[in-house]
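Please see the structure below; I have some questions.
One protein chain is absent from this view; the other protein chains keep their places.
Per-chain residue numbering starts at 1, and chain names A, B and C are given in the order in which the chains are listed.
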Amino acid sequence: MSLSGTTAEPRAEQPFLQHHFALPEQQAEASKIGMWLFLVTEILLFGGLFAGYGVMRMLHAEAFHQAHAHLDRALGALNTVVLLVSSFTMAMAVHSARRGERRRVVLFLLLTLTLAGVFLGVKYVEYSHKFRDGLLPGRFYAHRGDATPGQFMFFSFYFLMTGLHGLHVAAGMVVIGWLLRRALRGEFSARYYTPVDLAGLYWHLVDMIWIYLFPMLYLIS
Amino acid sequence: MSATPQAESGTRTYLCVLAVLLALTAVTVLAAGVNFGAPSVNVVIALAIASLKGSLVALYFMHLRHERPMNAVIFLTGLAMLAIFLMFCFLDTASREPVAPSAAPAPQAAGGARPTSARILRAS
Amino acid sequence: MTDWNYLNERRGLWSWLTTLDHKRIGVMYLWSTLLAFFLGGVFAMLIRLELLTPGKTVMSAETYNKMFTLHGAVMIFLFIIPSIPAALGNFVLPLLLGAKDVAFPRLNLASYYLYLAGALMALASLAAGGIDTGWTFYTPYSTSTGGAVNLVTLAVFVLGFSSIFTGINFIATVHKLRAPGMSWFRMPLFVWGMYATAVIQILATPVLGITVLLLLMERLLGIGIFDPKLGGDPVLFQHFFWFYSHPAVYIMILPGMAIISEVIPVFSRRPIFGYRAIAFSSVAIAGVSFLVWGHHMFVSGQSVLASAIFSFLTFLVAIPSAVKVFNWVATMYRGSISLQAPMLYAICFLLLFAIGGLTGLFLGALATDVHLHDTYFVVAHFHYVMMGGTVIAFLAGLHYWWPKMFGRMYSERWSRVAAGLVFVGFNATFLAQFVLGSRGMPRRYYNYLPEFQPLHILSTVGSWTLALGLLIMAGYLLASLRRPPDAPPNPWGGLTLEWRTGSPPPVHNFERTPRVEGGPYDFPLVPEEAAAGRRP
Partner (left out) sequence: MITWLRELLMPAAGTAYARQVDDLFLFLTGLTLFFFLLIAGLTAWFVVRYRRARGAARGAAPSRHTALEVAWSVIPLALVIVIFFWGFHGYINAAVPPADALEIKVTGRKWLWQFEYPNGLRTINELHVPVAKPVRLVMISEDVIHSFYVPTFRIKQDVLPGKYTQLWFQAAETGVHRLLCAEFCGTGHSDMLGAIHVQGAEEYSQWLEKGGEGAEAVPAAQLGRLLYAKYGCDACHSLDGSRGEGPSFRGVFGRPVRLADGRSVPADENYLRESILQPQAKVVAGFQPVMPTFQGLLREREIAALIEFIKEQK
C-alpha cells in the first residue's frame, strides 16, 4: 500500500486522518502493524518468565508439584472462563464497531470492563489466601511444614507471572474505559474504529497469555 | 476498508469459538486429573490444548484468519523467537555435565553414570 | 535554497520539546547521543589513564570498577544503540522513502522522552554511589554487590522500551509509507539495514526488559531464580542477558553497514555491487543473530553440547558479513572515487571492521576462545567492531548528512586531519590490546603484571591521539554551525530522495510527494566529471 491514489473525500471530512497519511486505509493498516509488533514484544516479555519457569521446574520438579497443590483450581478455572467470555465480548465490540452499531459497541465494552473487574476480584481473593498462609515470593515465603524444600520458587513465579499479567489486565481496563468515553461521544464509526480494533487485539493477547498460565500454574499433575 | 476481514466472521462464528474454548477448558481441567503414566504426558497434553485454544483466539477473535498475511507473519516470527529462546535454555539445562569430587556425590548426581554428551560427542 | 525549513519555521525551546517532526526528534536524539558519546569517552580516557601503570595511578580499585561499568553501560545503552537508528535514521529514513514523517510521530517523541528518562536515571546512579557490576550485570555478583544497581536496571528497562518504539515505528513506516513507485528493491540499502535492525530491536529487547526485571526482583524479593544458594542457576542469567545482548551487537553494526552501503556508491559514482546480496545479507544477519548468543558462555559451565552448537552457528553469521565486505570493495572497481570526508571514514570502516570481524572468528572457535575469553583480546575485538566499525560508520553518516541536517558544509581540510588522527590513534590503542589479550592479560583488571606495561602505555598514548582527533572533529563540525547556511541541496551528487529536497528540508520534507522511477544507485556508467555540488 503506497501513497499513490487520492482520497475519496477532502481531508476536512476525515478529522482522524493524520497529515502524513494519504488514505484512511493506509493509516489503519499502519496502526495495525504497529499493534501486532507491540504484541510480539509482549509475548517475548512474558517469554522470559516462561523460560525461567521451565528451567526452575526442571531443577525442582518435585517442589513445584507439591507447591501447586496450594493453588485453588476452581478459582483458576473460574477466572479462565471469565477471561474467555470477556474476550468474546471484546470481539463483539469490535464487530459492532465495524458495523457502525454504536449502542452495541458501548454495551459490549461495558460487559468486557465488568468481566475484567471480576477477574481482578477473583485474583484478589486468591492473593489474600496466599498472603494469609504465608505463601509469598522469595525471601518472604513463610509457609511451614513443606515436604520438599524450594517450594518458595514456585510462588516466586506464581506471583511474578500472575502479577505481571494482572498489571496487563488493569492497563487493559484503563484503555477500555477510555474507549467507552470516546464511544459514548460517538467518535467511532464504520469508517473509523481503529482504536477499538487495536484495544481488542491487546485484550485477546492478555487472554491468550492466561490460557497458558492457567495449566502451567494450576494444573501440574 | 482493507484493514477489516474480507470475509466477515459474524456473531455466530464468535459464539461457536467461545463454546469450543470453554469446552477445551473443561477438558484440560479433567485431563489434569487423569494419570497417563508419565507426568510429562500430562504436560504435553495441557500445553497442546492451550495452544489449540490460543490459535482459536488468534485466528478468529484476532481475525488472523481473514487478515492480510503480514500480521500473521509478524505474530509467528515472535513465537518462533520465543521457541528458540526456550529451546536453548532447556537444552543447556538438560545436557549439563554432572561434575563432582569423587568423594561427594554431584548436586544432581542423577545422570552421573550415563555417558555425558561430551563423551558421546568425543566418541563420534 | 529554501529559506523556510524545519529548523526555522517554528522557534523556541517549547516548539522543540513538543515537536512531532521526525527531523527535529532525530536532531534531539543526535545531540543527546553525542553527549553520551563524549561522556563515555571521558570515562574511557580515565580508564586508559589508570592503566598507564600497574596498581594505583589515579584512582582506587572501587572507582576503577565503577568507571568501566559506567563506560560500557553509557557507550552501549545511551550511545551506540540509539546513535544511528534513532538519531540519523529518524532524520533520513522518511526522507529516503519520500514520506512526510514516520508512521507514529507521537510514539517517536515518546521514545525520545523514555530515552531521556533512562539516561537521567543512569546518570543519577553516579550520585547514588555508582555500580561496579560490569555492563553485563552477571549474577550472583550483581545481586550481592551494593551501589545503585536497582536504579540502573530500571534505567536499562526504560531505555529498552525507547529502543523498541523506534523499531516499531521504522517497520510500520517502511511497510506503509513508501513513495509511489518505490518498490522493495528500489529502496536504498540504508532502509534495508534499518529494517533488519528494527526486527532485532523488537524481537530481542523485550527479553532484556524481563531480564533486568528478574534481576531487580532477585535483589528486592530474593525470588531465587539466579541465586545458587536458593537453588537457582546463575548461568541462566547469562542466557537471558546474551539472548538480547548478542543480537544487540547487530543492532549496532547493521546500521553502520547500512550507512557504508549508501556512502560507497555515491562517492564512487557506481551502482552498488550486488544490491540484492547486500539487502538479503542484512536480513540473514538479523535472523542468524538470534542463534549464537551462547558463544559468550563457552567457559561459563554451559553444557558442552550447547557450546558446540552455538560455536557452529556463530560461524554462519560471518558469511553474510563477508558478502557485504566484498560487495563494497567490488563497488569501487572502475568507479570515479572522491575521498571527501564521508568516503574517508567509509574506507576506515572497511579496514577496521575487517579486523574486528575476523578476530571474532578467534572467539567463535571453541579451543581459542577458552584461552581468549575475558582477556583484552575480547576487549580489542569489540572495540574494533563497535568503535572502529559502528562509530566510524556513524561518523561517515554524520559527515554525509550533516549538510542535509543543518544546511552547512564543514572544513574539508580539518576533516582529513581528524580522520587521520582517529585512524592512527584507534589502531595504536586497540592493536596493542590484541597482543595484551593473547598474552594472557585478563579484562576488568585494575592491577596488572609489570610485563604488560609497555603495551598498556602504547594503548594509552594511542587513546590520547584518538581523543584529539575526535575533539578536532567536534570543533570543525560545531564551527560550521556558526557560519551562514551554504550547503546546496545535493552536495555529493547522490541519487536517493533526500537529496531532492532542500538542505535543510522543509517541514513536510517535500514540496510534492516524489515519484520514484529508477533504483537508488543508477549512476550513469560514464560519470560527468563536473561532480555535482562541489563547493566553489
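One rule holds in what follows: a residue touches a chain if its C-beta (ideal position, glycine included) is under 8 Å from a C-beta of that chain, and two chains touch if they have at least 3 such contacts.
What you see is a predicted model, and the numbers here were worked out from it, not measured in a lab.
Here the chain not displayed is in touch, across the complete complex, with B, C. Only one of the listed residues, C:V42, C:A110, C:I337 or C:V417, touches the absent chain: C:I337. Contact with the omitted chain, checked across C:G181, C:G440, C:G475 or C:P506, is made by C:G440. Within the complete assembly, residues 56, 61-62, 65, 132, 134, 138, 140-141, 144-145, 228-229, 233-235, 268-277, 298-301, 304, 307-308, 311-312, 315-316, 318-319, 322-323, 325-327, 329-330, 332-339, 347, 350-351, 354-355, 358-359, 361-362, 364-371, 373-375, 435, 438-440, 442, 444-449, 521, 525-527, 529, 531 of chain C touch the chain that is not shown. Remark: the residues of chain B touching the chain excluded from display are 97, 99-102, 106-107, 118-119, 121-122.
The criterion applied here is as follows: only the chains that are shown with their structure count from here on.
Averaged Cα coordinates give chain A a centre that lies 19 Å from the centre of chain B. Touching two or more other chains at once are residues 70, 77-78, 81, 85, 89, 93-94 of chain B.
The residues of chain C that reach two or more other chains are 175, 203-204, 207, 233, 236, 239, listed in rising order. By the touch rule above, chain A contacts chain B in their complex via residues 1, 24-25, 28-29, 32-33, 36-37, 39-40, 43-44, 47-48, 50-51, 54-55, 58-59, 61, 65, 73, 77, 80-81, 84-85, 87-88, 90-92, 95, 98, 191, 194, 197, 200-201, 204-205, 207-208, 211-212, 214-216, 219-221.
Interface of chain A with chain C (complex): residues 1-4, 18-22, 26, 29-31, 33-34, 37-38, 40-49, 51-52, 55-56, 59-60, 137-140, 149-150, 152-153, 156-157, 160.
Every residue of chain C that touches chain A in the complex is listed here, in rising order: 98-105, 107, 164, 167-169, 171-173, 175-182, 202-207, 209-211, 214, 217-218, 221-225, 230-233, 236, 239-240, 508, 513.
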